[in-house]
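With one protein chain held back, the other chains of the complex are shown just where they sit.
By written order: A and B. Residues from 1 in each chain.
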Amino acid sequence: MKINTRKVLSYAFTYVVWIIVTIVTILPVYWMFVISARSRVELFNAPNLIISSFYTQNYTNVIYDRTFQSYMMNSVIVSTGNAVLVTALALLATYALSRYDLVGKDNIFFTTLTQRMAPPAAFLLPLFLLYTQVFAFGEGRARWDLYDTQIGLILLYCVFNLPFAIWLLKGIIDGIPVELDEAAYVDGATTSMVIRRIILPLAAPGLAVTLILSWVFAWNEYLLAATLTNFNARTITTGLAEFVTVTGTNWGEMAAVAMLTLVPSLIVVAFAQRYLVAGLTFGAVKN
Amino acid sequence: MRRTRTGWLLLAPSMIILFVVGIVPFIYVLYVGFFDWNLFSASREMTFNGVNNYRQLVFDPLFLDAIWVTIRFTFFAVVSQLIIGFFLAQLLLRDFPGKSFFRTIHTVPLMIAPIAIGAIWRLLTIPGFGPIPYLLDRWFDFEFNIGNNATQAFLAIVIMDIWHWTPFVTLTMLAGLSALPAEPREAAQVDGANSWQIFRFITLPQMQPVVLTVLFIRIMDGLRTVDEINMLTNGGGPGTSTRTIGIHIFRVVFPQTDYGYGSAMSLLTLYLTIVACWFLFVSLTAVRKR
Partner (left out) sequence: MSDQDSIHHPVEHEVEDDRPHLLPIYTNMFDRVFISVVIMVAIHLFWLRFLEVYLSLYVATIISLVVGYIIIRRG
């Protein structure tokens, strides 16, 4: 009987803690949703959590805004382009790092890890100088440089996404038995055939996770996009920050934009949740 | 092992991109860091000035203050996350109905854009209609204003980071804990060890690699945090109380177009993180003796 009471108490404790944690996690996000559903006048009443009437104008104002549309398009193009590029290149690179005895392999891993974890702030000035001074051709109106282009951003995001993808895929490709490759080589297959016919199908789930997570990292990036674009290639995260700097912030519309930014992330949580831990620890911890 | 030339060929595209956008910029700023170069000064030319930029840097109170804020922020945030995360992971170790629901909800903050996290917490704490200052004032008669109180602003960014990253610690710890073998723990229980002894002498040593990995990843992340804090406190305010090194470069040094000085600072920031990254690398890799 005594044991039973203890068990019930410990379950109750677990539930109480987790219900509190869940509320603490969800309430801030919900509060933002509430703000996005209110008109400017309603905001300054005493805070309450009930949405009495959904004020859609915050969303419609934003969605029909030309600038916002172009920001959104840029974000989609840059993240998708970057994720596809990164996954394809990382597959080749990781296959090489996994199957070939390359001299100085671990130095490559150290360098890439540093690039993944380096503060983006340290990259601001170097990349700004690189994009405006070094990779600039022509003068005057015919001048062309990587600053404020989508290609520039796609290349830029490789700095942190490519190392991430290489580290994550290393564990996955190591998990594919080498004997399969060897057998194919004995049968006269070329390297490209081995990668396409053996590695690609077997690593497909891992590649999908890499693609999705790289996409989210590129989508979420703010600092580099804010300094290395000016108008043409601005992304949605920089758009969100612009709401605050303008005098007299329209909190409702800002909340609406923020809600639109986090929708893709929530979809990812739903699909890739199981692989998130491996992804964020470079494949070191798996569940 | 197959012919290494093919291997290098497969590796080449990635290495070229990483070299061009990840290493060339730093070789360039290593060069620029030894020059006095300001586009808006009287002479727009680069003039060599040796280590003057670095000499100025180690005495720059703003820079040193920003580093100190970053270290304090990282310390408080990471320690709290490790403790809370470990505790929550222990509670998730056992099966109970609704476990996967709680876990899924817990994951949500991890994937939200940092800038949106900043927006969320700004809406919560903004004086006027944010619920946190309102409720604190109503219930405890306590004035909470991150716009003019430095301590409270610092507290706010630490709490925001805890909210953002504790799920990562929880999930990683949970994965590590569930992978642990049960035998040593059971043997200790038979020998009459209490739960604290089991935790201290069996679970903790077994978990050490995971804890170290999580710790170093979190430290590196903490050192590079910019977006959320920039959004929450509007660029490190009030004063410089929440201005981390990243925000300092982004909001103060970068707009000044003092390229030589900015280069030196970027390089020094990178230096500090590379040293930290070395520990992460060692904890992530297996040693193979030759």
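Criterion: a residue touches a chain if its C-beta (ideal position, glycine included) is under 8 Å from a C-beta of that chain, and two chains touch if they have at least 3 such contacts.
These figures come from a predicted structure and were not determined experimentally.
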item	value
Given B:N49, B:Q206 or B:T257, the one touching the chain that is not displayed	B:Q206
Residue touching the undisplayed chain, where the options are A:Y71, A:Y157 or A:F282	A:F282
Residue of B:Y31, B:F142 or B:Y271 in touch with the missing chain, whole complex considered	B:Y271
Sites on chain B contacted by the missing partner chain, in the whole complex	51, 54-55, 58-59, 176-177, 179-181, 206-207, 209-210, 213, 268, 271, 274-275, 278, 281-282, 284-290
Chain A residues touching the omitted chain (full complex)	104-107, 109-110, 167, 170-171, 174, 282-286
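The criterion applied here is as follows: only the chains that are shown with their structure count from here on.
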item	value
Gap in Å, rounded to a whole number, between the CA centres of chain B and chain A	16
Of chain A, residues touching chain B in the complex	11, 13-15, 17-18, 21-22, 24-26, 28-29, 31-32, 35, 43-47, 89-90, 92-93, 95-97, 99-103, 106, 108-115, 117-130, 134, 155-156, 158-159, 162-163, 166, 185, 191, 216, 219-220, 222-223, 226-227, 237, 240-241, 244, 251, 254-255, 258, 261-262, 265-266, 268-270, 273, 276-277, 280-282, 284-287
Residues of chain B defined as touching chain A within the complex	1-4, 6-11, 13-15, 17-18, 20-26, 28-29, 32, 88, 91-92, 94, 96, 98, 102-116, 119-124, 126, 128-131, 134-135, 163, 167-168, 171-172, 174-176, 178-179, 210, 213-214, 217, 220-221, 223-224, 226-227, 230-231, 234, 245-247, 249-250, 253-254, 259, 262-263, 266-267, 269-270, 273-274, 276-278, 280-281, 284-285
